[in-house]
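As you look at this complex, bear in mind that one protein chain is not there, while each of the others sits in place.
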């Protein structure tokens, strides 16, 4: 069995496509952003990626049918602008070697479609719940650094201090070294201990500017609002409780 | 050394054979059902599967002879009905890669025998001891879902919620994607913390209907009865003890 | 880098050679026996086995020179009897795959020298300190079982109940299935928590009978005696101490 099996569904002709990646990771920020963007942009699936480095597992749909865990590639054709390829999936590779193999084979495959630039989406876990999540960046070249600084992305503040682990880092790292691709990793600030739509929303704002693409973020904003409400109520409860406890001391 | 070594003992001509799999897993439900069905149907071994992804171990027979841990393929010829292939074994692959490699190579090998459909048998651990174990299903296609619903199999109730891990899932997941095979996984409800003939019996009842094959389940029923007796006695003891303790409080 | 690298030092012509293996394992019983037998029989090294599945480590000699951890093959030419090949080494493979790869490649290499029969040496850990260690056996065929029963080896008593793990099992298991070799594993009873010359001595007694080869076991017997003395003193000390404690209670 090959390490990575790519099942090709279509062979679209794409116009200087940009790869956008969002797989599970810290706070699932990258995955939420990419899945949401895929939904709103009406991407068309053209390849499925299977690998022995993914969990040996099938997942079950509502109707009782199954699918093998996988990554997927979609394309989005755009008028008068560069086309897009979106990489999403159930899991990342489960070992060091697996992470490398899957990212490498995806890049090798996408080289055929003329991909020259990559935007990877991830989360940067701070353990804090930010009012307005910041977006941190790291890139293969100065040009991207300067461009995204203008969109408000933060660079080189020594964060994230231990680099970028997983597909979001490997795709741009392998891309720059072996596939003549440039890239940038955008990391939305997130507490990191739950799936976080807020960090994803921050990523989409940056993505929208760079792609010159209006993204309808209403549904995601509602999820953020719902999350905020829950957080609000929880913190009020905690406050109430501590007030009562204070009274207890007075009495 | 090849990752998977298949030792071919015979090359039977089979009539549109259905693969039935039961390897060690949750409550050993699948293994017990498949081993029992193999015994009663008088299957003939035609291949042994060895792999470096199985434990590096030989097992010892009663007479002091050994055998290397393996999986095995048997065939059953049936009159006026489709033939069967039964996959049983000592272990599953010991790593993610191993799970994938073994399932993939078995499917590749069985493609030569014309296998188009697969039934995998497994357990669904609930931590409860059900009066009458339910059988859950998950399939590669709607047709199987509908067929097995009529036999009483439950689908799409969101269970098992984290999908199917191991050979029972991979065989149908890889089969549908790379070998043009359809399949269904049947999961017998089981407490999950001991080898459970009761869940296996529930599987055999479904299997019997689908295969249009009377299975003599008497021996397995006796094992279930023996298990029930032990459970009964244990729970009476616990009840007695708690009664005495109650008296203690009165006195 | 190949998974297993065999460095050939000589290409001896051997007369129907028997392979004798003793690598580190339970109580190091097999290793001690094989190393000792090699020393006394004056074997000549003809191959070194290196592998990425052994620890990534060099060991240091007394004089400050190093050697990479390895397994080694020696041959012993015998008059009017079959020649011998002895397999010893610093470590076994560190993973399931590594165990398989190393054993498989050694067998493949030794097939060229006409090896048809294998004796592997190991320990059977009981947690007890036996007066006279028993030797348990498990074999690929009835013939060996019967032969070694006559030498006092115990078979099929359901021990060891979980089979034989590692090279001692794999060499005979892979040998019987893929290299037309027969074999037997001899396991000396041992406490299992220290390197045990006593179990090794028991193995050599059996080996001596089968090979029709007088083995000078004096040096090993002295080690056993030294070990017995230590054990004796320790148990006397414990006895004394408990006597004093008894007196303490009287006073």
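Should a chain be cited, it is by its letter among A, B and C, assigned in written order, with residues numbered from 1 in that chain.
Criterion: a contact is a pair of C-beta atoms (placed from the backbone, for glycine too) under 8 Å apart; a residue touches a chain by one contact, two chains touch by 3 or more.
Model, not experiment: these values are computed from the prediction.
Enquirer: Taking the complete complex into account, tell me which visible chains touch the one left out.
Expert: Spelled out, the missing chain touches these shown chains: A, C.
Enquirer: One chain is left out of this view; which of C:36, C:53 or C:113 touches it in the full complex?
Expert: Spelled out, the listed residue whose C-beta touches the missing chain is C:53.
Enquirer: Given the contact definition stated above, which residue among C:7, C:143 or C:237 touches the chain not shown here?
Expert: C:7
Enquirer: What residues on chain C make contact with the chain left out of this view?
Expert: Spelled out for chain C, the touching residues are 1, 5, 7, 48, 50-69, 94-95, 98.
Enquirer: Counting contacts across the full complex, list the positions on chain A that touch the omitted chain.
Expert: With respect to the unshown chain, the touching residues of chain A are 3, 93, 96-97, 99-101, 103-105, 137-142, 145, 155-156, 158, 160, 162-166, 169-170, 172-174, 176-178, 185.
The definition used in the following text is that only the chains that are shown with their structure count from here on.
Enquirer: Work through the pairs of chains, note which ones touch, and then classify the graph as line, ring, star, complete or other.
Expert: Looks like a simple chain-to-chain line, open at both ends.
Enquirer: For the two copies chain A and chain B, what rotation in degrees overlays their C-alpha atoms? Round to the nearest 5.
Expert: 90
Enquirer: Distance from the CA centroid of chain B to that of chain C, rounded to the nearest Å?
Expert: 38
Enquirer: Where in chain C do residues touch at least two different other chains?
Expert: There are none in chain C.
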